[in-house]
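Dumping the structure here so I can ask a few things about it.
What you see is the complex with one protein chain gone and the rest in place.
The letters A and B name the chains in turn, as written, and every chain counts its residues from 1.
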Amino acid sequence: MSDREIDLQLVERVREGDKRAFGLLVEKYRRKVIRLLSRMVRDPDDLEDIAQETFIKAYRALPKFRGDAAFYTWLYRIAVNTAKNHLVARGKAMRTVSEYAVNDDDEPDERLVAQDINTPESELLSKQVAIAVNEAVDALPEELRQAITLREMEGMSYEEIAEYMSCPIGTVRSRIFRAREAIASKLLPILGTADNKRW
Amino acid sequence: MNATYSEDDTLSALLDGELSDQSARLAILRLTGDREQQVRFSEYCVIGDLLRGHRHDIPDLTGKVMAALELEPTVLAPVRKPATRRPLLWLAAAATAAITWGLWSTAPRQESGVPLASLQASFHAPSDVTPYLAAHQDYAQAVIAAQDMHFTRVSLSGEAQ
Partner (left out) sequence: MKAAWLLLWFAAGVQAHAQAGAPLPTAEAAAWLQKMADAAHRMAYEGVFVVQQGEAMQTLSVSNRPSGLGNESRLQAMDGSQREVRCSQTGAVTVEAFGSQVKIEKRLNRRHFPDLLPANALPLVNWYDVRLGEPARVAGLDCRNVEVLPKDNFRWGYVLCAEKDSGLPLKAVVINGSSQPLMQYTFAEIRLGAAPRLGSQPPLPEMPDAARPLDAERVSAKSLPPGFTRIAAVMRHLPNTQGEVEHWVFSDGLTHISLFLTPASKPVENFRGESARGMINLMRRQVGGFQATVLGDAPWAAVEAIALGLEPKK
């Protein structure tokens, strides 16, 4: 089942009354949405309000989501409209950005969005977490590091990775899993106990 | 979360879109009901996002959104699954949601494991038996695929000929 289908399944779960499934979608897309919004919004308080509002609006609009567009594309458009309305209502100017940059595959093209170097320190995933992840990745055995990098950064499928690394698909699956687990275990002392991560 | 090493790589494969439809549905079902799985899901999302350079985050955004949703009515909407491409078996005149009667669609036929060689030579029954089997399912077991039946002639005393 593809990533897009999985989002649809989660949407179905929400539509059947399971609100927690929506939390999973928020967890999945929150940083992507925040990155998008931060290009349009200067004020960190505005950013937080708009981010929240985006997801709440998406929740309310779920009955209208037909599944013909990818969930993230649909969410992207809600984010952009929410930002525009919010800022207009407050008479604030929006940063110019190619907000309608959507490529042929109907996915928002994030390469068209400029890299921002002015994000306040407090909003960055703590330096500690970022450092921990980088260190954890560097510490991985070569075959695990390669597998997770190809998957997360190149977006290759298991089959493509298997071909590239000349190993069975089952091995790819196992390596990616073990890489994730190894990194996650290094995050544990920094992110705290599980209770802090529950929502 | 258990700090101990887990063996179950299903969630990891789910996230990569590499599970079969059936396995994925079950994994999603499990995920939405299991807090530990949800925590692990969140961790995997953080790892992926960080590797892709998404460092900007709002602390506990999900918690705040979910708290706000507590006040929202639960969203409920018609079930709408991606359409499968199956030919219409019934009259083309049927309008959307028209009331027509039809047979159960069957899942791909499986080989039955039991040899029927012990029975008498089979007899080709009239085709009207299949709808009776379907109609009987109202009272028996729902949504089961159509049965393969084997038929033989009988004399009135009930002995097979």
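Throughout what follows, a residue touches a chain if its C-beta (ideal position, glycine included) is under 8 Å from a C-beta of that chain, and two chains touch if they have at least 3 such contacts.
Computed from a predicted structure; not experimentally measured.
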**Q.** Of B:L51, B:A68 or B:L133, the one touching the omitted chain in the full complex
**A.** B:L133
Q: By the contact definition given up top, give the residues of chain B that touch the hidden chain.
A: 20-23, 25-26, 29-30, 33, 74, 76, 78-79, 81, 83-86, 88-90, 94, 96-114, 116, 119, 123, 125, 128-129, 131-136, 138-145, 147-156, 158, 160
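Keep in mind that, in the parts below, only the chains that are shown with their structure count from here on.
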Q. For chain A, which residues are in contact with chain B within the complex?
A. 1-6, 8-10, 12-24, 26-28, 30-32, 34-35, 38, 47-48, 51-52, 55-56, 59-60, 62-63, 66-67, 119, 123-125, 129-130, 133, 137, 148-149, 151-153, 157-158, 173-174, 176-177, 180-181, 183-185, 187-188, 191, 193-194, 197-199
Q) Along chain B, where are the residues that touch chain A in the complex? A) 1, 3, 5-6, 9, 12-21, 23-25, 28, 31-32, 35-36, 38-52, 54-58, 60-66, 68-69, 72, 74-82
